[in-house]
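Removed: one protein chain of the complex. Kept in place: all other protein chains.
Residue numbering begins at 1 within each chain, and the chains themselves are lettered A, B and C in the order written.
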């Protein structure tokens, strides 16, 4: 099974726009938190990886907004690896308030070195199927 | 022809992340600037429209990142209406630094009232074809 | 004794600037989280208060930066009420990473109505001394 992780957080005041809703650009920052927490739950730290020259850049991001989120609401974000190749990882996201689906997201990140050149994802980040092989 | 607009702006320091690049979530804020400036070039103000109860919410947003943007670079953003229905507008975006394409985006916004219910896009915002009819 | 509260949180990636440090403007957003969590610890919700027409605006903010904060570090923020008048509250803040003091802040917030006019702070928010009287 592909790894997944459930993150819980509360909407902060400056994340909310003049309509009273979380600004649509913020959802991508929430998704990034989800990716980092998924990584942490697998025993890795993105901060450490950057120090070792393993960087990830976002090459594609997409979100469908179903229902607005408001200040101070407690949200849950389900992050899962949808697909992984030698250099890329697709993550899928579902953001909910209690049972209500607020947004669905999809991102593709690519592994690069400090110069920004594509490099293979390190073995320790490979999914269970890959590790078995 | 569908309306389009070219906006020029400079990358601000806090828009750049620890990798030295504009954070991917910021591109959606740039696209929003593009939409507002396109509207302004047509003689309308989004601030005024909100005061009159004509709100737009983003229901879908997508971006493909081609090349990074850095602090203090001057960028140009081409924003155009790709498609318009009775209640929705699709915008397409191309963000460039000189000739280099940095990102391509797509958003769908929907017209809602203060209660968040869908409402028809006002006549004065209808495209030239619609106005002709 | 004046109320105080200790909040714990982790630095998010887009909060860090191109120097690799939390941007100085972000500290004021952390302080705001501290104020909200202090309020919550006293049994109140700022979101509810806004819905009831009790708003607070920041009229003064100050920060002295001692040491930088980095991505993914876990920080603790001590927020306390330093002084309270009929319409204003001064909060003092100490942001730390383990024992190290990163920043000291001070804000003054004023209680206003929906029209932005000063109004007295509601009784339920008055300090213990005031409530005794």
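Please note the rule applied: contacts are C-beta pairs under 8 Å (C-beta built on N, C-alpha and C of every residue); 3 or more make two chains touch, one makes a residue touch a chain.
The structure displayed is predicted, hence computed values, not measured ones.
Considering A:5, A:23 or A:91, the position touching the chain not shown turns out to be A:23 (whole complex). Screening C:59, C:87, C:101 or C:118 against the full complex identifies C:59 as the residue touching the chain left out. Against the chain not displayed here, chain C makes contact via residues 18-19, 21, 23-26, 28-29, 32, 50, 55, 57-65, 68, 116.
Residues of chain B in contact with the chain left out of this view: 12-14, 29, 32-33, 36, 45-47, 70-72. If you put the missing chain back, the residues of chain A touching it would be 13-14, 16-18, 20, 23, 25, 71.
Operating definition for what follows: only the chains that are shown with their structure count from here on.
Put simply, the chain closest to the centre of the protein, by Cα centroids, is A. Between the Cα centres of chain A and chain B there is a gap of 24 Å. Chain B and chain C have Cα centroids lying 34 Å from one another.
Chain C has its Cα centroid 29 Å from the Cα centroid of chain A.
Residue numbers of chain C whose C-beta contacts span two or more other chains: 13-14, 71.
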